[in-house]
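Only one protein chain is missing; all other protein chains are in place.
Moving on to chain A:
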Amino acid sequence: MERADPRSRRDAYGSRINRAHSPLLAYTVPWATILLASLLPVFPIATAAPIVPPVGLMTMLAWRLVRPGLLPVWAGFPLGMFNDLFSGQPFGSGILLWSLAMIVVEAIETRFPWRSFVQDWLIAVGIVTCSIVAAACLSGASLGPPLFAALMPQVLLSLMLYPIIARMISTLDRFRLLRVRILG
């Protein structure tokens, strides 16, 4: 007897026979990727000017916008606290700004439930830009035109980076729901 379609028992998350979604994977992947992304700006380069976009914040926003309902509204508090440990900002600025970012996304979503990717992109970039400027103001640095001019490349890089991060998050989302073999 031959099967009509060998892929008939599979879906986007793998074979359905004797396999199920792993709760561990489903719940830890978003948080773990955001934590890793907050660590990322420490590694690549020791620069004389701030140029690396706030990848941690962007990853959190991408998870929130790509897969709504997964992160609770208060996720900004613990994640921002972790980011503060490594960002070099005064402790508390991450907690404040990330919490506000989550609340703002929530408010926007109530107002505009139907959005396309471009709108999501604009929302993310708007929030990231505001938070970069606010973080600079709250960093305890002495403010002046050169400081804000130095933020421009960072903002532009964030603008370019969001679609890439969003694509990565949607791939990770498929990985999150991957079916794994049930033991026993």
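Rule of thumb we're sticking to: a residue touches a chain if its C-beta (ideal position, glycine included) is under 8 Å from a C-beta of that chain, and two chains touch if they have at least 3 such contacts; residues count from 1.
Here is the rule we use: contacts and distances are computed from a predicted model.
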item: The complex's invisible chain, by UniProt name, from "Cell shape-determining protein MreC", "4Fe-4S dicluster domain-containing protein", "Peptide/nickel transport system ATP-binding protein" or "Putative ATP-dependent transporter SufC"; value: "Cell shape-determining protein MreC"
item: Residue in contact with the excluded chain [from A:Phe91, A:Phe117 or A:Phe175]; value: A:Phe91
item: Residue of A:Ala20, A:Val73 or A:Met160 in touch with the missing chain, whole complex considered; value: A:Val73
item: Of A:Met60, A:Met102, A:Ile123 or A:Ala166, the residue in touch with the unshown chain; value: A:Met102
item: Contact set of chain A toward the excluded chain (per top definition); value: 39, 41-56, 68-69, 72-74, 76-77, 80, 84-100, 102-103, 106, 109-110, 113-114, 132, 135-136, 138-142, 144, 146-147, 149-151, 154
